[in-house]
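Left out: one protein chain. Kept in place: all the others.
Note that the chains take the letters A and B in the order they are written out, and that residue 1 is the start of every chain.
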Amino acid sequence: MTTTNSIIKVDDLQTSFFTHKGEIKAVDGVHFDVPAGKTLGLVGESGSGKSITSLSIMRLIESPGKIKGGSITFNGEDLLAKSEAEMRDIRGNQISMIFQEPMTSLNPVYTIGDQIAEAYQIHQGKTKKEALQKAVDMLELVGIPSPKARVKAYPHELSGGMRQRAMIAIALACNPQLLVADEPTTALDVTIQAQILRLINRLQDELGMSMLLITHDLGVVAETCDYVAVMYAGKIVEYADVNTLFSNPKHPYTVGLLKSLPRHDIDQEELEVIKGMVPRPDELPEGCRFAPRCPFATDLCRERLPDLEDLGEGNQVRCWIHTDQWNGPEVNVKDDYRSAEST
Amino acid sequence: MADTTVSASTVEKKRINPQIENFKNVWRKLRQNRLAMAGGFLIIFFCVAAVVGPWLTSNDPNMPNVSDRLQGPSGEYWFGTDHHGRDIFTRLVHGMSITLRIGISSVIVGGTVGVFLGIISGYYGGRIDAVIMRSMDVLLAFPSILLALGIVAVLGGSITNVIIAIAIFSIPVFARIVRGSTLAVRKLEYIDAVRALGASDARIIFLHILPNIVSPIIVQATLFIATAVLSATGLSFLGLGATPPTPEWGAMLADGRNYMWDHPHIALFPGLAIALVVLAFNLFGDGVRDALDPKLKS
């Protein structure tokens, strides 16, 4: 990664789950960094390991999961070397996280005011009263109407969109430097999705934070992100700034994802989807993990795993096609891509 | 009309098969649960012992033997003798069938009535539901064994009356659970489909609802046998169930109470026997519940 001045740098992160069936590598040597004040989108289908990556950054992986190796450098310090107590001071304070399910991510037996105040109280050492005042301010900031009344509401009294706003208020109460948002809009209605995305964008500008946005939705990426890392089966397969990625994608998987987006500029007979599924982390293929679904795959692809290489055009790609060793026919990934079945 | 019957039964076939699949699945899970299997084997062992045991023991369970009174455990009397010189081990073996009979028959009787009332309540709803469930509330308002106690007081103390008393006090437990499950099943779309195809109420209840609510019934029945055994031995201990010289375990404890201070084996073994039987049903019932309801055990 060439970007300097990054807020967080993830290097060779490996997170595995140790079950009775053996080790399952959910995240297998992931590299990326989030430039300060910018948004990195971490994109992939479900099962690609992106949520595990975000929980690894928070050090919230639960047994039987374990961060096996690599480093996560935040403000020049390795998070993986920190004690649990040091990590607690960072969570909710310098790095905050919002989750996919607003319906279940709030504690049903406490008011949302209490839940916002809690983080503020823990990290800023304020009294309960000050913290509750802060909660009202935060509710106002995230655009919840009549915040003074809502601060006393229980989660079940709020709609899904309102709950996600409350989650954002919790996450931002201590003005974090980095916000990790794991599919923050996936569970919401389409109209609400747009509102929440706009809110997140606005708050990011106002508060000057960096963001790691985890999503399966390239539409969301286009609206919010500055950089994009595409993840597939536990590995990053392409990394680029958002414009480059959309105009000049290099990895067949990225192209496949882009082709499966509905487009408004041309008439489409039908959306193209990538055939097949992400392989389960316990049955990873040898070689390139996308090979079984890739329309261009050769024997080379099926035998050996390519490295993530900088192409010098703003892209870093993990694909044999863009290397000297490519021995298949000349291809232009973007133009020649057809989903595997139609070739 | 003939057509609708044919299609009704096709719908039915589709719905019954998953039950069988489910049963295999549950059996597989149950077999992996070592504690549950231990409970299951204990239950089988007790049942066999209850049937075969009385023929294998050489001593008479009820014949007093004054010369061998209050003997400690020995090679001849494995668990010692009581104050009449009767072999405690023999009496325990003979009492096994009484314990199991009370536990199992009271659950069968109470369970049948409770399941029937629960299904009627849940299926028909409305006033029938209100009347049945309020009656169940009344039965539940009597603290557990107290209801059985009252019933035995009315009927008089005997093993049959203990079974009736415990059956009655198990009725509301079954009725409540079954009603809840019935309500849940009744909401499923296919019940509407079957009804639309002209199936009768009885057919819907027995072919569609009942198979879908077997799981909670089985779990409850297994666990309630444990409760029934505890209650029955309790009643006999109070002198309101089986009466001496019947080798019922609770009655044995009551009978030997005055001698236990100097001869602890008199109270130790009957109590352990009760605890073991109850434990076996609890273990097995827990296992069945976990196997049937995976969300309870992740």
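Rule of thumb we're sticking to: contacts are C-beta pairs under 8 Å (C-beta built on N, C-alpha and C of every residue); 3 or more make two chains touch, one makes a residue touch a chain.
FYI, contacts and distances are computed from a predicted model.
**Q** Which name from "Sodium:proton antiporter", "IclR family transcriptional regulator", "Peptide ABC transporter permease" or "histidine kinase" does UniProt give the chain that's left off?
**A** For the chain missing from the view, the UniProt record says "Peptide ABC transporter permease".
**Q** Of the residues B:G40, B:G80 or B:G250, I need the one that contacts the missing chain.
**A** If we include the chain that is not displayed, B:G250 is the one touching it.
**Q** If the hidden chain were put back, which of B:I132, B:A226 or B:V288 would touch it?
**A** The one listed residue touching the chain not shown is B:A226.
**Q** Among A:L141, A:M167, A:L212 or A:L245, which residue is in touch with the absent chain?
**A** Spelled out, the listed residue whose C-beta touches the missing chain is A:M167.
**Q** Using the touch rule from the top, list residues of chain B that touch the missing partner.
**A** Residue positions of chain B that touch the missing chain: 134-135, 137-138, 140-146, 149-150, 152-154, 226, 230, 233-234, 237-240, 250, 253, 257, 260-261, 264, 267-268, 270-271, 274-276, 278-279, 282-283, 296-298.
**Q** Spell out, residue by residue, where the missing chain touches chain A.
**A** 58, 60, 84, 88-93, 96-97, 99, 101, 104-110, 115, 118-119, 122-123, 154, 156-157, 167, 170-171
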